[in-house]
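Excluded from the complex is one protein chain; the other protein chains are retained at their positions.
Labels for the chains are A, B and C, by order of writing; each one numbers its residues from 1.
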Amino acid sequence: MSDATVTQRTEDDALALQPIELSMQGALNLALRDALASDDRVLVFGEDVGVLGGVFRVTDGLQADFGADRVFDTPLAEAGIIGLGIGLAMAGWRPVAEIQFDGFVFPAYDQLVSQAARIRTRTRGAFDMPLTVRVPSFGGIRAPELHGESLETYFMHVPGLKVVTPSTPHDAYHLLRASIASPDPVIFMEPKSRYWNRGVVDRSRPDAIGARLVRPGKHVTLICWGSMVARCEQVAELAAEDGIEVEVLDLRWLTPLDEDAIARSVEHTRRAVIVHEAPLTAGPGAEIAALISSRCFRSLKAPVERVTGFDVPTPAGDLEDEFIPNIDRIMFGLQRVLEFRA
Amino acid sequence: MSDATVTQRTEDDALALQPIELSMQGALNLALRDALASDDRVLVFGEDVGVLGGVFRVTDGLQADFGADRVFDTPLAEAGIIGLGIGLAMAGWRPVAEIQFDGFVFPAYDQLVSQAARIRTRTRGAFDMPLTVRVPSFGGIRAPELHGESLETYFMHVPGLKVVTPSTPHDAYHLLRASIASPDPVIFMEPKSRYWNRGVVDRSRPDAIGARLVRPGKHVTLICWGSMVARCEQVAELAAEDGIEVEVLDLRWLTPLDEDAIARSVEHTRRAVIVHEAPLTAGPGAEIAALISSRCFRSLKAPVERVTGFDVPTPAGDLEDEFIPNIDRIMFGLQRVLEFRA
Amino acid sequence: MTRLGLRNCKALERGASVTDDALEGDTLVAPLNEALLKRAYELMYFTRLLDSALVTWQRQGLIPAYPPMIGQEAAQVGSALALDRDRDFVFPTYRELGVAVAWGVDLSGYLANHSGHWHGGRWNAAESRFAPIQAVVGGGVTHAVGWALGRRLDGASAVAIAYLGDGASSEGDVHEAMNFAAVLRAPVVFFVQNNRWSLSVPLERQVAGGSVAARAAGYGIPGVVVDGDDLLAVYQATSDAAAHARSTGGPIIVEAMTYRRGPHATSDDTGRYRTIDDELSAGEDPLDRLLATLHEAGIADDAWLAEVAQNAEVRVEELRLSTAGTEPIHGAEMFDLVFAESTPQLQRQQAHWREESDHV
Partner (left out) sequence: MTRLGLRNCKALERGASVTDDALEGDTLVAPLNEALLKRAYELMYFTRLLDSALVTWQRQGLIPAYPPMIGQEAAQVGSALALDRDRDFVFPTYRELGVAVAWGVDLSGYLANHSGHWHGGRWNAAESRFAPIQAVVGGGVTHAVGWALGRRLDGASAVAIAYLGDGASSEGDVHEAMNFAAVLRAPVVFFVQNNRWSLSVPLERQVAGGSVAARAAGYGIPGVVVDGDDLLAVYQATSDAAAHARSTGGPIIVEAMTYRRGPHATSDDTGRYRTIDDELSAGEDPLDRLLATLHEAGIADDAWLAEVAQNAEVRVEELRLSTAGTEPIHGAEMFDLVFAESTPQLQRQQAHWREESDHV
């Protein structure tokens, strides 16, 4: 290779790595594109991800650019999709499967829990399981039943699965790249309601480890992830008007939990509110609340609050706003912990 | 009917209701038998429950006595079994389905989560869903992989499912009768390791509501259910030798949780240890610990301890004892809460 | 294999080989009489109008989304008319407007699902003998088997009809359902609308072998392929199938070859995955075909047709008004229907909810 070529290449790369403004959908598409380009063992498949480019267009154009062997549609069967991914991984590929909507993870659940999550253990490490499962997740888009579920618990409780969800385009890019690079199965939950929100993606600044401190504050910690982060930032903004300094922590990884980041923040603020869309009981907030209550036992000034979906089947569009934590409910949660007197 | 017949009947009934000593397996068999006899809408089905009488003989003799229309074998397909149960319930039957082992719930999980649990909501109450799903559960019998799983979380987080598990033959009888009588889907987890332990079943003393105080004590509450209750009683016995009075609470129902019983006990003892076989993270103990930490915030003298299975795939027989909470580990848990100084 | 009314069905040439060895006990039902033919046309006409209106209403923002069924009117109306509303039971998918119309389901209740008022719809599923809209592809097919078995055990000669698409046939649940129905003897008509698309995926990349009815032989049950755009053929095939299920107590597959002429749903852009040529392969419109039959038989004069059109328009307008004016369901109902009786947890959550959010 001549020097000129190298220089050219480097300049292209540098150019390519300029920060760009993208929607989260665009960032995810770019991450898949870069993964496919940089590692020819990466495969992308699922229902309608090929020709159509996915119902949310996250895989738009990938089949055209990388061919129908690497980006392809499967028949309509979720267990088949995950089982296929497991076998592909065993054959040395790096599969990125899509389950079209959160609610349709369940037909594949056996393959995730009893198979994908256990291959490493079952084979005593003879096989890696670099399977990424992209799942458009959470509510907020007025979709039909089972198109707006929040499945954190269903994944967090499974030993052998990693679980992650981005809240910004930048994080979406880097977390998806990290998930695909992972030698372990990762459930990548994409917050549907944030697909079209834009932000700057800087590919030269990878950032995919642990939680992200979104906003520092000293009176109370708001713990959130995925679809709820933007709302929690709004709440923090509003609270600031009343002189309340809310620290907002975006967990990003639900497995493994960044316990140190959580504890550090709550040791500092001594109060915590957890916000999630999933139902309350045995929800993701249960583990986090239990953890804080234990690790910050001495410093905690009020019981940890959980502002969450209710213990009801996630309702239809018209009632969605009654179910998903809204600003009022989060505010009430803050108030409860701030006003609590032991 | 002549008076003589009536008197005879009454005497038979009285006789029939005499307390009897039975294994838990026998008590469950009797409960099914009584349910089949007293309500001709009850059906019992699953893999190998008919001719064979179930791999644990819980349905032994039922097909012979009630006929192959009411007690029958299905093909080997768990989604099919639960889907069948849903349809039978819609046709006015009261189905009692068996999933042969805990680990094989997952192929049916979609039918449980997205279907059975939601039929009432989806039809705005036009249909009850009196489906009971019996699941031989938990470890302790040196079984192969996926025959010793503890699935509480997987059920507790699902709005629309009730979840219960007995620890004694008496409870097994009454809780199963209550489950079958319930107009809502109930997951009935049978602790395999306790199938052959005997106890007195008194059918004239129904007791199926809420938690059960197994042993009163004032220094610390041990919270447990199903397979762990006997072990916790042993621990309490041992602790008593050191002058520590352990209160043992058998939750029985994981959904709905008997929060008042939990809070009452912990308000009194001011310390709590939760014991379960399921993995720690997002396990059933997370919800209970979060609950206690919140409701008993002022009185709690130490962080709630969770003595649980680890965040690893439930291991094989040889390592089972390393995974399931043993007496030593529970003792350490007690010690940690008792010695904690704020 | 039984093939009925195959006037215009390319897909059939691909050579499914279905045996009808097991097809026994059929009682041929009286062929469609004049009144029934006209009734079918009315229903199809109204269905078409309402289906198109729903697409418009979605564009106008009246409803959030809708999966059109244009082109499947003969398959849906023909099959529904062949069953007995007083004893049979329908297990629909999400694209069964024509079935709901022909079955007489309360349509404003039906539309509640597409309006985002209530998942599953807002009619009485038990009284209407029409299960809620099913969001999980293939998710309700095993329920049909359970229901049918349950009624057989009751000694009732009732049949369940399970609607499913070509895409649904790939789901494991559908296989389990068919095998269960055959082994346990459940009188189910598995009614496959093979509309040659599953969202963006064409039949040949979905159904190995090309035909769902061809799988019947593997279960030792009868399978029938029918021209799904021929109302008479669909009615006849489904009547025969129901009679078979009723008299033998066992299942049967009917595969109606049709075409999804519209997008998958209002949000879908078919231009991304199919060509005009694809769409032209749909063949003649099922409504036109039935109309031609009516004309041939000399039983449709202009006055009657005008009346049909007029009635349909009036009803569609009524539904527009009822849809626009439907009282939203009160949020409290979320909490009331989880269990037969509420729990302390739900009561507490409901109390919080009442205090902390604004409600209409």
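Throughout what follows, a contact is a pair of C-beta atoms (placed from the backbone, for glycine too) under 8 Å apart; a residue touches a chain by one contact, two chains touch by 3 or more.
This structure is a prediction, so every number in the text was calculated from the model and none was measured.
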Touching residue (missing chain; options A:19, A:61 or A:92): A:92
Those residues of subunit A which, in the complete complex, touch the missing chain: 43, 69, 72, 74-75, 77, 79-80, 82-93, 95, 110-111, 114-115, 120-128, 159-160, 162, 182-184, 256-257, 259-260
Where the missing chain touches subunit C, by residue: 17, 19, 21, 170-176, 178-179, 181-183, 205-211, 214-221
On subunit B, residues whose C-beta touches the chain left out of the figure: 47-48, 50-53, 55, 73, 75-77, 79-80, 103-104, 107, 142-147, 280-281, 310-313, 315-319, 322-323, 326, 328-329, 332
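Criterion: only the chains that are shown with their structure count from here on.
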Chain whose average C-alpha position is farthest from subunit B's own: C
Mean-CA-position distance for subunit C and subunit A (Å): 36
Distance between chain centroids, defined by C-alpha means - subunit A, subunit B (Å): 34
Geometric centre distance via CA averages, subunit C-subunit B, whole Å: 40
Contacts with two or more other chains, residues of subunit C listed in rising order: 118-120, 135-136, 172-173, 337-338, 345
Set of subunit A residues in contact with two or more other chains: 79, 103, 107, 145-146, 281, 310-313
